[in-house]
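Note that one protein chain is taken out, while the other chains of the complex remain in position.
And then chain A:
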Amino acid sequence: MPIGMNFDVQSPIIPRDGVQAYGFCTRALAARGFSTVGTAEVSVEDEDSSSPMVEHPPRIKFKRPDKTARHIMNILNKEAVDKVRTERTIPDVQPGCIVQMRVQVPENKRRESTLKGIVIARRNAGIATTFRLRRLVAGVGVESVFPLYSPNIKEIKILDRKKVRRAKLYYLRDRMNALKK
């Protein structure tokens, strides 16, 4: 026996308890309206004398859609980050860390390569948090941006933490000798 609600959202429906509802809020309103089943008749009599307003159901707080959407996205993001964090431990990479990581790239035919370099920037964006690694490869400076929570990164090891007074160390591009690499 189904719950006594109509699933026809095209027409306005009038469930048993006398609450009229339209559109997609139908089910929600009907559910909330159930509590007024017993008292419907009594309140109508009272209001006849006091005001010409029809009885209204308890108000539902309705936030702006974009605010709700942003809230939901934040929750999803946090869940995704927690899920990855429980699977493997990711150290706190901050700018100025000298980091050694093992990456497995599909383009290089699944060979694990070891990269060592200095983190010059970090951008926080939930699951899409990225950090920028600068390293010297065969005499040429190479900068790479990696997503922190990427499954391709097998291991990150922090070798050293330099004291820097900046969040983005782009000045290192001009001076390649200063902070080690």
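To be clear about the criterion, contacts are C-beta pairs under 8 Å (C-beta built on N, C-alpha and C of every residue); 3 or more make two chains touch, one makes a residue touch a chain; residues count from 1.
Simple rule for what comes next: contacts and distances are computed from a predicted model.
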Checklist entry - What does the UniProt entry say the missing chain is called, choosing from "Coatomer subunit zeta", "X-ray repair cross-complementing protein 5", "50S ribosomal protein L14, chloroplastic" or "UTP4 small subunit processome component"? => result "50S ribosomal protein L14, chloroplastic"
Item to check | Residue numbers in chain A that touch the chain omitted from display | outcome: 105-108, 128, 130, 137-147, 150, 152, 168, 170, 173
